[in-house]
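Of the protein chains in this complex, one is absent; all others appear in place.
Labels run A and B following the written order; every chain starts at residue 1.
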Amino acid sequence: MPLTTEQENRNLLKRHRKARFFALFCATITWSSVVLLAVLLYQVSIEGFRWLDWQFISSFPSRFPERAGIKSALVGTIWLISLVALISIPVGVSTALYLEEFAGNGKISKIIEVNIANLAGVPSIVYGILGLAIFVRFFALERSLISGALTMSLLILPVIIIASREAIKTVPQGIRNAAYSLGATKWQTTWAHVLPASFPGIMTGVILALSRAIGETAPLIMIGAMTFVAFLPEGPMDSFTAMPIQIYNWVSRPQEEFHQLAAAGIIVLLAVLLIMNATAIFIRNRTERRMK
Amino acid sequence: MKYPAALLNKSANVPLLLFVSLLLGSCSGQDESQEAGATDSGALSGVVSLDGSSTVYPISEAVAEEFLTVAPRVRVTVGVSGTGGGFKKFLAQETDINDASRPIKSSEMLEAEASGIEYLEIPVAYDGLSVVISSNNDFVDYLTVQELQLIWQPGSTVDSWDDIRPQWPSEPLRLYGPGTDSGTFDYFTETINGESGASRPDYTASEDDNVLVQGISGDEYALGFFGFAYYVENMDKLKVVPIDGGNGPVIPTETTINNGTYSPLSRPVFIYLNAASMARPEVKAFVDFYIENAGVLASEVGYIALPDDLYQQAKDKVSAL
Partner (left out) sequence: MAKERNPDAAVVSQSAQPGDARSIKKSGVLWGEFAIKSWLASCSFISVVTTIAIVVLLLKETLNFFEHVSPGEFFLGTTWTPLFEPSSFGVLPLVWGTLIVTIGAALLAIPTGLASAIYLSEYAPDRVRRTIKPVLELLAGIPTVVYGYFALTFVTPALRNIFPDIQVFNALSASIVVGIMVLPMVATMSDNALRAVPVSLRQGAYALGATSYEVTTRVVVPAGLSGVMASFLLAISRAIGETMAVTLAAGQTPNMSLSLFESIQTMTSYIVQVSLGDTPSGGVAYQTLFAVATLLFAITLVINIISQMILNRFREVYD
């Protein structure tokens, strides 16, 4: 028996109310995460602001909290992240392109896919052990920036690959077909159409991956990053230190002032992260548009 | 359609330029050159690399910092891989000096022999392992070494305070201590329980002594141990337990640790030198500087100086090389 108009209206109202509630629910959750972030940032930085000044950024570590600074760690981190980006982004995106565009759907492809997903779950310390054995000892690169960068690149490669693959998958086949029909080769299509269309997704993956790299401590200590370094690295083969290592070291000291210094270090780290993300996000926003 | 040419968009480059300029700024070489008095060590250059215990790290850092003022062109780096991790790197000849909060183990000695590495053991300071309770705890007056063993031995059945002494309250005993891979833990278990690593496993362990401080200070019935420096920084939240090692209860202080009356829990911390590295003038100069100044610098960072004759012994050992 068909519903009466009244029943239909009631049903419609109920469904729409449900939809409104759902929208509110999702909004609340999202804003709560934002609030949580604000709380976290406040907790972490409140102690540190007092110590944040030019002297802090331009001094080397010291046993006296008033004299200690984060210069060597800051420069080390910037060097490290730059090298990591230079290595991992091309390799990661190339892998994703190959797997999505050029490789078939055969056994080998599937194996590589499972393989990469697995690598994403390997703890960072195991990459540290790997890096020590391969880059520091076998390739005799010593405990240098390049060893650290190669190790960290291996660590974040799976994230970039998986995120890029998802982004490339979402490009409609129609775009590719149109290009082929005009006589373009596979690579021409990929470079000129698929890659730009998937750029926003790739950038998301890059942001997540580099954010992870900037905060890692354990694998760097394993391959031999130092904690006390009173000079700035002059090339990829120099020894180095990084901000998370310095922060962790300060936070483990008994003196309260060092804890506050650690908080200041965290603020600087987050600032670097913010700049890095802002660059990538800017690129992402410029290249983003909804698919029709 | 925006091509990757969007990357060439000028305004996107501002943050990138910030990065690049910081990078280039770092290429301009060392900035912190404090030109001290023109001693001949001012002409020294090279690299001295240390690694090892996080306990000894503050001392090595202080020495490295001061050494910069007399030999500004020598690059001293200090790592914190842990005593064991540091030894692994030391025995692979990747570091010149290993900071150690415990003496070298026999397995490590064998490996050194196998690799043909000659090393020197130099004590640099004392640490007094302090047994602490919350400042709200008002019934503990002292503990004997035997009682400590009763509490901490493997398979121990001591679960509440009155199991130790019947006149104490029958409240549950909550134990805190460093993790199994710290020199502090090794030393404590070897001294109290007779074997390194021998301990009941059901205590709250942490690598970070600050966390132990937090846990113990908030718990009236807690008992824990860690290095002297952490007690000194938190004297408002913690009480230290005098330890009776056979000669009456003794509180750890700079004096009692230095003259050995706080026993058996005062322990030396060491640096191990690679004899082959000592042939390099910058390493030798650094080691001489270390031994000379360890006493003063150690007490600045929460450790205790050794008696003078021990430092002299160390100097003799080094010059005999």
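We adopt the following convention: contacts are C-beta pairs under 8 Å (C-beta built on N, C-alpha and C of every residue); 3 or more make two chains touch, one makes a residue touch a chain.
Note that this is a predicted model, so its numbers are computed, not measured.
> Could you tell me which of the visible chains the hidden chain touches?
Visible chains that the missing one touches: A, B.
> Touching the left-out chain: which of A:Pro61, A:Gly148 or A:Gly201?
A:Gly201
> Tell me which residue among B:Arg75, B:Arg102 or B:Lys239 touches the hidden chain in the full complex.
The single option touching the absent chain is B:Arg102.
> Considering the whole complex, which of A:Leu3, A:Leu86, A:Ala117 or A:Met237 touches the chain not shown?
A:Ala117
> Please give every residue of subunit A in contact with the chain that is not shown.
Interface residues of subunit A facing the absent chain: 15-16, 18-19, 22-23, 25-27, 29-30, 33-34, 36-37, 39-40, 43-44, 90-92, 94-95, 97-99, 102-103, 110, 112-126, 128-130, 133-134, 154, 157-159, 161-163, 165-167, 169-170, 172-174, 179, 182-188, 191-193, 200-201, 204-205, 207-208, 210-212, 214-218, 221-222, 243-244, 247-248, 251, 266, 269-270, 273-274, 277-278, 281, 285, 290-292.
> Write the list of subunit B residues that the hidden chain touches.
That gives, for subunit B, the contact residues 3, 81-85, 87-88, 102, 105, 107-108, 111, 154, 179-183, 186, 195-199, 201-208, 211, 214-215, 218.
Just so it is clear, only the chains that are shown with their structure count from here on.
> Distance between subunit A and subunit B based on Cα centroids, please, to the nearest Å.
Taking the mean C-alpha position of each chain, the two centres sit 34 Å apart.
> In the complex formed with subunit B, which residues of subunit A make contact?
58-63, 74-75, 78-79, 82, 136-137, 142-143, 192-193, 195-196, 199, 221-222, 224-234, 239, 245, 249, 251-256, 259, 275-276, 278-279, 282-283, 286-287
> Going by the contact rule set out above, which residues of subunit B touch subunit A in the complex?
Touch residues, subunit B against subunit A: 1-4, 6-7, 9, 11-12, 15-16, 18-19, 22-23, 25-27, 29-32, 47, 49, 51, 54, 57-58, 60-62, 64-65, 68, 75-81, 89, 92, 94, 207-210, 213, 229-230, 232-234, 297, 300-302.
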